[in-house]
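Beneath this line is the structure, given in structure tokens, with notes to follow.
Only a single protein chain was left out; the remaining protein chains are all shown in position.
Entry: chain A
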């Protein structure tokens, strides 16, 4: 019974909302609810789905939240957005999820309720996919500056409150990408000024003024911080080592790669001559191509920028792609070549060898120490990755014109660890030594898991399951059964079907259906983004192992010797333990 009354209350709430929209004459494109439609809405409510139509077309589809997932506070909102036009969803969000009533009305309950309801958060995290920032700003601006000559004062105030609250949540959720966007910054400045004027006129927006003040001081702090770090330089070293800050001696990894930072890298020709370029990280492939061709004096009309991987594979880079140097495979190199001579591109001799790691013998270091410093190192890389980079990566960064450099570096690290494991094992000629190192890697995986470094844990286990390692049956046979069991357990923990979840969500589901944004998909993406955010929000507190050779371990794990060519690795493995015929 309670359920039914709740339901009809929601329907009423909805009807009231629809009615307010009709009042807004100057926005005649908005919904007009005639009697027939209104009845249909109510009918649909019974069917758990609400369809909002405009000119006979669906513009918003809501679904009743099923009660089995009911949480203490979520009952506040009965409907979740399944699909909608971007504008309609924003409108719905502002009117149902943000408090228009001011200090008297909403209060803490409202805040708690929104914290439990993911719609706002989903929208904030994913809007760039369906509603680019400049369009979002246009809508917010319209909403804030609603013509109030013939409107109820409370209604006008509610609009303004909602926009400020939205902006506050937006800025605190998304952080630096908002501050990096010139149009967004301009909007924030204008909004702050407009609010100041409105306070004088309405004398009722004090709470919003303090939210906006908070936003603006964050912006100022960010701008100062940016100035202090302006002109950062990165380098992609020539022998396949990780990307690092150019200024030597700076051993902090916790530096975010920004689009305007410079990166120094080489571009090769078919004859293996090269030029070294220094360009902003967000330079397009086309610009790199033009600059390189000019330096190398190639006078060819149709040129291609190509990645040549260590296995000889050539990947043509699209003209509008960005983040090129950071997204290379471990031992890959950038080449420029006339379109017709692509076949002439071959690996450099140094690509056929291992990348240049930092000198050191893995057996010299304590396993726990290795795991500890790897965890610190990976953590710093992870900390730099913004949730947005995941979206750019899934949908293609060229659609957004945004770099994925920090995510690139993090993913590269994963591959580096994975191939390091294979490389180290395949480089040991002596069987007994190989067994020892195999054991060490299994122990290392165990410690990484203990430190909750799942990145390194998965990378190590995947390295051990690489065919070049797994086929070494003599080695595995000599491994104490305790370790073999441990490894089997680890391997079963890595379920390949769970990998690349965000990517599969994106491929397996359409972003828009009949002109409506598939918001369910946005919700799934936002879940993954929230996981990243949650992980990053935690502090890494580990007891350091007794320092024996801290400096050496630290530098050793920061730059690993790696062969990333599977054919070579398998060849080495076959030499170690020839196939029994």
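Throughout what follows, a residue touches a chain if its C-beta (ideal position, glycine included) is under 8 Å from a C-beta of that chain, and two chains touch if they have at least 3 such contacts; residues count from 1.
One rule holds for everything that comes next: contacts and distances are computed from a predicted model.
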Should one name the undisplayed chain from "GTP-binding protein Di-Ras2", "NEDD8-activating enzyme E1 regulatory subunit", "GPI ethanolamine phosphate transferase 2" or "Diphthamide biosynthesis protein 3" using UniProt, the answer is "GTP-binding protein Di-Ras2"
Missing-chain contact, candidates A:227, A:254 or A:297, resolves to A:297
Sole touch to the unshown chain from A:49, A:210, A:260 or A:276: residue A:276
Cross-chain touch to the chain not pictured, restricted to A:65, A:185, A:264 or A:431, is A:264
Note that chain A touches the chain not displayed via residues 248, 264, 266, 271-278, 295-297
